[in-house]
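For this depiction, one protein chain was excluded, whereas all remaining protein chains were kept in their positions.
Chain IDs A and B follow the sequence of writing; residue 1 opens each chain.
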Amino acid sequence: MSRIRSGQLRRPPQMSQTSGISAIMLDVLVALIPAWCMAIFLYGFRVVVLTAVSVATCVLCEYWYERLMKRPITIYDLSACVTGLMLAMTMPVTAPYWAPMLGGAFAIIVVKQFYGGLGRNFLNPALAGRMLLTTFPMLMTNWTDALHRVSVFSTVDVVAAATPMAYLHEGVLPPHRLSQLLLGQQAGSLGEVSAFMLLLGGGYLVLRRVISVRIPLSFLGTVAVLTLLFPQGNDPVRWMLTQMLSGGLIFGAIFMATDYTTSPVTPKGHVLFGVGCGVLTFLLRQFGSYPEGVGWAILTMNGSVWLVDRAGIPRRFGDRAFVPTRHFLARARRSVSQIKFVRPQLKLPHFVKADGSVAGEAHLDQYRAWGKSCGVLAAVIAVVVLGLNGLSQLTGLDTARAELVEQRELLRQVMPEASYRSETPYRSPYALSITAGYSDDEMIGYCVEVQTHGFGGPITMVVGVDLDGKVTGVAVTDHSETRNMGTKAMEKDYLDQYVGRSGTIRMSGSNCVDAVSGATATSKAITAGVNRALAIVANLDPEDDQSYEDGEV
Amino acid sequence: MGRMTLCGIHPASRKRYTRRKPLVGPDTPPERVFIPLELCAGCVPAIPTVKVGERVLVGQTIAKPGDENGVALHASVSGTVEEIRDCPHPWGGSGPAIVIRNDGAGLLFDGLPDPVDPAHLVPQVLLDRVRQAGIVGMGGDAHPTHVKIAQAMGRVDTLIIDAAECEPYCTADQRLLADRGDLVLQGALALGQAIRAKRVVLAAQGDQIKTVEKLERWLLKKKISVEVVLLRSHYPLGEEKQIVRAITGREVPPGGAPVDVKCLVLNAATVYAVSEAMLRGRPLTHRAVTVSGRGVVRPRNLWVPIGTPLRDLIQSAGGMREEKALFLVGGPMRGVEQKDLNAPVLPDTNSLVCMLPEERAVSSPQTPCVRCGRCAAACPMRLVPAFVVKAFRLNDMGRLKGLHLQDCLQCGCCTYICPSQIPLMDLMRKARTIVEGGDRA
Partner (left out) sequence: MKIPFELAGIALAALLSENFILVKCLGLGVREQALREPKDAFRTGYSLTLVMVVTALLGWLADNLILVRFSLTYLRTLVFTLLALSVVAGLRRVIRACLPELSRRIDENLASITTNCAALGVVLLISQRGYGLGAALVFALCGGIGATVVMVSYASLGEEVDMESCPKVFRGVPIRLITMGLMAMAMVGFYGLHLN
């Protein structure tokens, strides 16, 4: 009998790469330093204080949470510092000091520690903290231009500026030169402005093998290809380059999307993740309500990492391609084929059973029980219906009266001189309805009901246009805008601006209305609706079907 | 140059200690040699044909094969058979071995078979010679070579000679190529013709540029059609499946062998032994061993008789520098620790590495897995050790089924590269046992 114990004295590899987690985190911090210094140069000393508050909050939250829960203290692996710094870099310089504190506490305690600490979270903590702050209206949208140093103590006397993303969201190119965008002379959050410094940091990370180029390249490449294929304006290349250099795209692609814990594990998974982030960013930037889509895209992909991990399992060494997919499809096919159609056997009530005997009384008892329960149900329904009917009859008059009052109110707001409305034979695919307003049997204008897309959903409004093509009034009948934010743009003072206007109303320049600050999207939607109504009335042709194109009248 | 990017790691090669040192014999011949009757666990032991007290000469058969898959054993020194007893085995444990007391004369046995003309080589003669010469896989798997060649006969189109020593510190095959490369190539050509391979490739890796140039010049002069390919060095390129993919681009199917994709892979030292057996009639008696590491005073490459105790190797390398060195046979990544230095050199012992603590990996405390993905990127067999770690953490062994753990080579790339210092190789081995145990149950 052999007494050779093969392999039992096999030792694990005696050589190893000596970098621990804290060394990796230190590398990330170092990579962020160029962009941070550029932010100090552009925005002043407040940047340092903001960063200090953010990092201190994150580290202290982690320390106290771990003390309280009697867990091993892990602040020395520097991951809380990295979270703090990244959170600070996504703030605008005018953010109040409690904002990174709230964001940092949320990020560390809820997003990271509640799920088990380092390596166990499923959302990027810094990004989740930042996105929480984005949901606070007006908190994170106070941008200043570069080289306007902001005071450490108060942000009252700050000149607001529009970020390049705001311009791109409108579909126009911002006035900045590409070199300005590259170096950072633009308005934006601390870390995202200077693409050049970020790329330096990214290069450092790749050289030190902290991250692999797969995620940033696939993310940026997808956005580049999509923006090149679907540009707005005349210059596709300039559009693509501006899109790439504005907003948090480079920062997100290099630092946020490559976070170890919340990105897939396998190389193929990395590429799929980057492509998915790119597609979602493009979709959100192009069609969404917020001007910036990178954060939401990365968060959504973080939530789907479980799927990307499975999809990204490498092909087994020696197998042909798609073997797991084929297995899955075969299993699914087998599972579905087990479901077979069976002829239902209808059991009709027999009074005479097969063996000649008559059904006993138990049979009838069963019917009685059924009848009772059905009867009860029917009785309840009947009572309710009768009740509702009665109520509606009783209140019908009141309801009709209230509706009449409401209609009259609406008419008064939309066309003050009209006394009643009536139907017209005009139909337009771009209006919900076109009615005519009459005053003493004379038609004085049209009331067009249109629907446009606001910030939180569709806005339905009625616009009154008189026969000279001037607006007589605007009333909003349905919306899903934020209360106290978007609804400010539906107050009477604001809507009165439109009275008497004609032609195409713009947001700036000639024939413009002032948008309500903090409700730009809503104001724009209402303006678009008024323009549409004006154009429809201008093109009303008694004979033809209406055709309408967005644009100048 | 290497044809495609393969997964793996790039440890410091540390071959500079012995790269330029040519093969030399031991300073003093060993006092005794111990020739084990079992070359590996699970082999049927060879049956001795000599008795205690008998006088033997170099190359004389001293044991015949235990079954048709076994090989004959030969005396590697001339002297007297002292006893047949249990001796320590480099793979751990002990086994019966023939102990020969060396008389220092090194006299050659005169009953050796005649050289064969490679032009008229018949396959059956080749197989018989290889078996009779006691040749087993000298790159680490110790399986009888004649069985491997018989399986491949007529079924392969590529013969690959594997001189890609991927383990750090090892330079034995390198020096064999540099010093005796022409014989290797001649043997390769004859083998290739015998098994009717269309292509014979010598795969070298790393910085053996001068050797490769010299060999190519020789090949050109002799008009021999053996390809020499220099691959970018990484670990574990020397594995069969990896080198088949690097040279031919074909992937060995799971659970299969290179012969399934029409390739035969033989270690360079094995081919050298085959050449010696065919062209000079000499059986397998000596091999090249690298003794390296900072634990010995003078690292060098030695050409030693099989059966030499490891202690003698260290002495020829100038002796131990410090007592607390770690002795590994096979290299720092996959080597077996030697607790007993009386264990002998076997046909598959290609290196003895003596590592001082400063050369070894610092063991840091383990931190949780951060899903960095480096293990998945480094695994040469495309496994994902991070998923195995998760399965163990969640105590959910059902997940292990879909991870095809039977492919694991136990190469150690994952442990090498993990920044959280998780012992991944051990985890993979444990997981594999669980999956296979579950299958059998």
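What to note about this one:
One rule holds for everything that comes next: a contact is a pair of C-beta atoms (placed from the backbone, for glycine too) under 8 Å apart; a residue touches a chain by one contact, two chains touch by 3 or more.
Just so you know, these numbers come straight off a predicted model, no measurement behind them.
Only one of A:288, A:314, A:469 or A:503 touches the chain withheld from this view, namely A:288. Contact with the omitted chain, checked across A:381, A:402, A:499 or A:538, is made by A:381. Note that of A:17, A:142 or A:300, the residue touching the chain absent from this view is A:300. Only one of A:454, A:473 or A:529 touches the chain withheld from this view, namely A:454.
Touch with the chain that is not drawn comes from one residue among A:135, A:234, A:422 or A:510, which is A:135.
Annotation: of A:42, A:58, A:93 or A:123, A:123 touches the absent chain (contact as defined above).
On the side of chain A, the interface with the absent chain consists of residues 69, 110-111, 114-117, 120, 122-123, 128, 131-132, 134-135, 283-284, 287-290, 293, 295-297, 299-300, 302-304, 306-307, 338-345, 381, 384-385, 388-389, 391-392, 429, 453-457, 521, using the contact rule stated above.
Note that only the chains that are shown with their structure count from here on.
Remark: chain B residues 9, 11-12, 38, 40-43, 45, 86, 89, 91-95, 168, 241, 251-254, 256, 326, 328, 332-339, 355, 359-362, 364, 367-373, 376-377, 380-382, 384, 386-387, 402, 404, 407, 410, 412, 415-417, 419-421, 423, 425-426 touch chain A in the complex.
Every residue of chain A that touches chain B in the complex is listed here, in rising order: 2-21, 23-24, 77, 117-120, 212, 260-261, 263-267, 269-270, 309, 313-319, 324.
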